[in-house]
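Only a single protein chain was left out; the remaining protein chains are all shown in position.
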Amino acid sequence: MKRIGLMTSGGDAPGMNAVIRAVTRSAVVENIEVYGFLRGFAGILDKEYKKFTYADVGGIMERGGTILRTARVPEFKVPEVRKKAADILKDLGIDVLVIIGGNGSLTGGKLLSEEQGISVIGVPASIDNDIAYTDMSIGVDTCLNTVVDAMQKLKDTASSHERAFIVEVMGRTSGYIALMSGLAIGAEAIIIPEVPTDYDALAEKMWDERKRGKINSIVVVAEGSASAYTVARHLENRIGFETRITILGHIQRGGSPTAFDRILASRMGNEVIKAINDGDFDVMVGLSKNDLIRTPLEKVLSENNTLDMEIVKLAGILS
Amino acid sequence: MKRIGLMTSGGDAPGMNAVIRAVTRSAVVENIEVYGFLRGFAGILDKEYKKFTYADVGGIMERGGTILRTARVPEFKVPEVRKKAADILKDLGIDVLVIIGGNGSLTGGKLLSEEQGISVIGVPASIDNDIAYTDMSIGVDTCLNTVVDAMQKLKDTASSHERAFIVEVMGRTSGYIALMSGLAIGAEAIIIPEVPTDYDALAEKMWDERKRGKINSIVVVAEGSASAYTVARHLENRIGFETRITILGHIQRGGSPTAFDRILASRMGNEVIKAINDGDFDVMVGLSKNDLIRTPLEKVLSENNTLDMEIVKLAGILS
Amino acid sequence: MKRIGLMTSGGDAPGMNAVIRAVTRSAVVENIEVYGFLRGFAGILDKEYKKFTYADVGGIMERGGTILRTARVPEFKVPEVRKKAADILKDLGIDVLVIIGGNGSLTGGKLLSEEQGISVIGVPASIDNDIAYTDMSIGVDTCLNTVVDAMQKLKDTASSHERAFIVEVMGRTSGYIALMSGLAIGAEAIIIPEVPTDYDALAEKMWDERKRGKINSIVVVAEGSASAYTVARHLENRIGFETRITILGHIQRGGSPTAFDRILASRMGNEVIKAINDGDFDVMVGLSKNDLIRTPLEKVLSENNTLDMEIVKLAGILS
Partner (left out) sequence: MKRIGLMTSGGDAPGMNAVIRAVTRSAVVENIEVYGFLRGFAGILDKEYKKFTYADVGGIMERGGTILRTARVPEFKVPEVRKKAADILKDLGIDVLVIIGGNGSLTGGKLLSEEQGISVIGVPASIDNDIAYTDMSIGVDTCLNTVVDAMQKLKDTASSHERAFIVEVMGRTSGYIALMSGLAIGAEAIIIPEVPTDYDALAEKMWDERKRGKINSIVVVAEGSASAYTVARHLENRIGFETRITILGHIQRGGSPTAFDRILASRMGNEVIKAINDGDFDVMVGLSKNDLIRTPLEKVLSENNTLDMEIVKLAGILS
């Protein structure tokens, strides 16, 4: 009987629990044992795990967060630490380690495989949608809906007052959340790391729109580009009307997963077990069109999903 | 200056307004005039239309339904009626007719083009996701989230009682909504037109699960397969415990569009204007991976999106 | 040390878990032990219970349904059965039985007290808001929001088509849910057991509105008055345009409780322990203005919350 390890790692993303459920239940059908490790790589090092049965993963699909918890484990960058983790996995008779997480976590997995010969399969989970070789990562869709719902409420009140609202969203290196939510809400401006910000031009645009009768403005900013406070200061100096700030913070990582994230997670979790049965290791499962694909981790990690500049342009046209 | 007609047709789908906004604003930038026809083909025949400006489509993206309304126009199957519509469009100086709707509406468009020489561009909108050559149609994502949210509430109360819940969802010829929502909620059974129903086997499965301690069951049924009442009668005779019925009806067509539907609608609406500028007519815009594509209407309408039988199997494994 | 029993009974209502949490945590602080009985009175008869600690009720406030489950126990109408339950409670050293439920469950409690000398405290939970001596019962607010959200989606699509929508909501003897949701959505007609229905007048009203340009109609019907199908048949014969049906069913009992229900449940659960410390038994806690009150069960059960006919009139004026 095969035995696999399962862990969630890095920043958490809605839908991780749905992957845990799908991996476990698909494994049970194939007579594969599942050991769930707590708090990502930390749980391996601390030997904190639990054997998962069919019933253990009932009622979790709809819950945000991850029942396995996550942690960031900086010491995993040290080869000796990875060696120790590999030894523990081997002692436990783990044939394959399934890692649900982002580029950082998958990199840890790739190293475990290359250096220590641990077979690894990755499932892309990241609200930033910055993982290559999958159209969508787990959690992206839920996160975008959370941000759009919040900004929609701002739009109500924005229409009542005569103000600009600055909304800071997640995205240290990627403007994906800011761009897509800004497009979906019709934001007046979207400030992202990928595009330099010209505050003079922005202030002029906002001022023009005000003169044309527009009474509200929403400006979305990715945290990696500037803080909401910085943007507010830049704008207030130039436009002469008040701004108000919203910082969504970690609510962007929570919430019950959307239908899309549940379905994607269910399919990807099942695909993991299919890959194991096919002997297809050191790959990440991904979505391409409506199909599931598998791509070697090395290839996945050598690229980055970059922002579609056509969408940047489109957001400008439609707002 | 170019002039285009714009209409929504057939069953309405959340996101139609976002397409209207994106077509109009993209057109304005390209110096193209937009005439919006009310109630689909009926508005052409009745010459009910309105010139749309940039401001006319402000604040509509978030609203369900369609500001242009829709209608089913059976008489459009008569060639003389289509001839009359074409004459009116020509009189109005309409260069291209943009049709937002499902297979039926697109078929009307294709005939207008073939018989009457009216250039047509289609945008796929259908909660059933039954249109070929696009990964997703406008409205599908919102509809699935509506259904999943409703069923999630059933799951709460299902865990409190000892009962089976039968939920009837839309889908006259397609089990797509039933299948995908059933997968996303972990339904015990999914009854769809594409797969024959064995009520004896289903009752036995439910009875087995009850014995194993499961206290709730949700059965999803596509309206095209059976009514909730029929399913209830079949099951109650066989399982000996009570069932309760939910029929979601047209709430599945409503609601503010999700982030996904807003973004898809915005991109597709813009792509329509790009196609016009490229002189690319009698095509439907579609989504393939994360890219927009254009496919001749004839090709689109010669195929049908069929259900992925792998997902039917997956739903069985995970529930 | 005191020991209390805790149970949920009858139709479940969102917020029951929040009461369980508040009773338990307030009890712990006062050094009172809590035994939670499963499935209402059935759990007493079957001696199915669990001792609840502070930690046991963590993370449950936000969940719909009830972790104690509920059941309807018709045999509890037999005095001998109640005697048996009382004996079990006495054997277990239960000083007070806390019953979270509706009029039926509270009646069972009152009889336990009168006949068997078991001290009882009631917490009103019922989506129908039909319990006297409390402005609101647990679950009412969440239920109304569920119904209003669903009907709001209908309104979107209703504005797109030219149809009447019939929505059947809960309420066997009370039109409360139908009336309040109908008021909150601006329904064209509200059909409730408390008011006789004149289908001719209703059809005429709908027809008049259609002539005045109104393109949508929503008719809400309480299940105790008529089924949606009956209403549809009556109307279609008279108005000559199509109707569509939604039957919400048990989704009205589910969902994460609203802020109001969480706060009400938290306050009422705490008040139960205060009443116990005050030696104030055989009462129901209730909300009056923003204050908590306690009313003898006998008084509570001798009255019925009846519908406010001013609100019936108001709904007619505003729609």
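For clarity, chains are labelled A, B and C in written order, and residue numbers in each chain start from 1.
Note that a contact is a pair of C-beta atoms (placed from the backbone, for glycine too) under 8 Å apart; a residue touches a chain by one contact, two chains touch by 3 or more.
Please read these numbers as outputs of a predicted model, since none were measured by experiment.
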item: Partners of the unshown chain among those that are drawn; value: A, C
item: Contact with the hidden chain (one of C:Ser9, C:Ser26 or C:Thr295); value: C:Ser26
item: Sole contact to the chain not displayed, among A:Gly254, A:Pro296 or A:Gly316; value: A:Gly254
item: Touching the absent chain when the full complex is considered, from A:Asn103, A:Thr146, A:Ser225 or A:Asn270; value: A:Thr146
item: Residue among C:Ile32, C:Ala85, C:Leu183 or C:Val300 touching the omitted chain; value: C:Leu183
item: Hidden partner interface residues of subunit C, rising order; value: 21-22, 25-26, 29, 59, 61-62, 135, 141, 144-145, 147-148, 152, 155, 159, 180-181, 183-186, 256, 258-260, 262-263, 266-267, 270, 288-290, 308, 311, 314, 317-318
item: Missing-chain contacts mapped onto subunit A; value: 8, 12, 14, 63-66, 69-71, 146, 150-162, 165, 215, 244-251, 253-255
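Keep this in mind: only the chains that are shown with their structure count from here on.
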item: Chain whose Cα centroid lies at the greatest distance from that of subunit C; value: A
item: Whole-Å gap separating subunit A and subunit B, where each centre is the average of the chain's CA atoms; value: 28
item: Centre-to-centre distance between subunit C and subunit B (centres being mean Cα positions), rounded to whole Å; value: 35
item: Residue list for subunit C, restricted to those that touch at least two other chains; value: none
